[in-house]
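Some notes on the structure that comes next.
Every protein chain of the complex appears in place save one, which is left out.
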Amino acid sequence: MAATNALLVIIRHAPHSSNWLREGLDAALVAAAFGQPVHLLFMGKGILALLKEQGSGAPGQKATLPTIDMLEMYDIDKLWVTKEALQNMHLSTDSLVDGVTLIAEREVAGLLQQHTKILNF
Amino acid sequence: MMSDQKIYRYLDSQKKWALDPEGYLVDQFKWDETAANLMAEEEELTLTPEHWEIIHVARDFYQRYEMAPAMRPLVKATKNALGEEKGRSIYLMQLFPGSPPKRIARLAGLPKPTNCL
Amino acid sequence: MILHILTKAPGSSAALQMQQAVAGQDSVVLIEEAVTAALDPTWKAWQQCQSRIYLLSEDLLARGLATIAVDNQLPTLEMGGFISLTEKYEKSVTWY
Partner (left out) sequence: MMQYGLLVMGAPYSSPAPHSALRFAHAVLDRGHQVAGVFFYHDGVHNASSLMAPPQDELNLHDAWIELHQQHAIPLDVCIAAALRRGLMSESEAQRHGKQAFNIASPFELTGLGQLLELQQRSARFITFA
């Protein structure tokens, strides 16, 4: 993949732990709302945002899953996850929402190089 | 219950619908078509079947994604529900002049789109 | 080419994720809690980013780690050196 003007938003925090996840996704949505192409890279516990069986509303906060589902309405369709991160958490792709693209951990560095704009959450 | 619970005024003389300082419903669950018509009247807008289609698109969007739609996703949701002809920002601007996402959210009884979006 | 800024200690998930993301030509600046890396000369990143990884001396001094960094022959830089690196690298990513 050649250099891209898309904004890369890196998501590294899990739902229901802090507001990093929500505020990272908000930044991605706003960029997309302004017409900027946006790509998402999920690292570490950030992957938990993509679990398809997340309940709603618990505990007293807005659920993440509806926002993940909503990404396609903003034409955000690149959701990268590394195979190694999945393995570390003993998860398989079956537990994740549709539309996730698996990459190898050694591809992460290249991905960062290709994007001129990066926001890390 | 949404975060903004301060009652600023009422939409109707029977005080059935409380509004916040910006004219949004304080209690989303009290929304019905009568409330929508009253709010539209305040805005000097007459709701036609074309308006109602879009209001329902916005309500369905909120049901599914738990967020009132900003312009871009609203256009896409309209396109998905009602076809290419209507799924364009110019069409929404004609029906709801000014800021369609904000006006539609109000009329559809949704929380106002967050300031950032 | 990216300048990576790490603010958390080696062993933190921020540090591990940064190590995954560093490419050949990148540099790394360790600031805040990340300067505790001075205590661990066996940290993998020292090898991974040889000669392109630096500790911010102000943050070392504040934590009483300056002498240890010297003893372990680890490269340090002042705030001015940090600015120089940001001049050299168009992009930066902070890991926290």
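So that you can tell them apart, the chains are marked A, B and C in the order they are listed, and the count of residues begins at 1 in each.
Here is the rule we use: a residue touches a chain if its C-beta (ideal position, glycine included) is under 8 Å from a C-beta of that chain, and two chains touch if they have at least 3 such contacts.
For clarity, every value in this text was computed on a predicted model and none was experimentally measured.
Hidden chain, full complex: it touches shown chains A, B, C.
Interface note: of A:36, A:101 or A:114, the residue touching the hidden chain in the full complex is A:36. Contact residues of chain C toward the unshown chain are 5, 7, 31-33, 58, 79-80, 82-83, 86-87, 90, 92-94, 96.
Contact between chain A and the unshown chain involves residues 7, 19-20, 23, 26-27, 30-31, 34, 36, 117, 119-120. Touching residues on chain B toward the chain that is not drawn are 4, 6, 8, 20-22, 114-117.
Rule of thumb we're sticking to: only the chains that are shown with their structure count from here on.
Computed from the mean C-alpha positions, the centre of chain A lies at a distance of 29 Å from the centre of chain B. Residue numbers of chain A whose C-beta contacts span two or more other chains: none are found. Shared contact sites, meaning residues of chain C that touch two or more other chains, are absent. For chain A in complex with chain B, the touching residues are 26, 29-30, 32-33, 35, 56, 62-63, 66-67, 69-70, 73-75.
Of all residues in chain B, those touching chain A in their complex are 61, 64-67, 69-73, 76-77, 114, 116-117. Chain A contributes residues 10, 12, 43-45, 82, 105, 108-110, 112-113, 116, 118, 120 to its touches with chain C in the complex.
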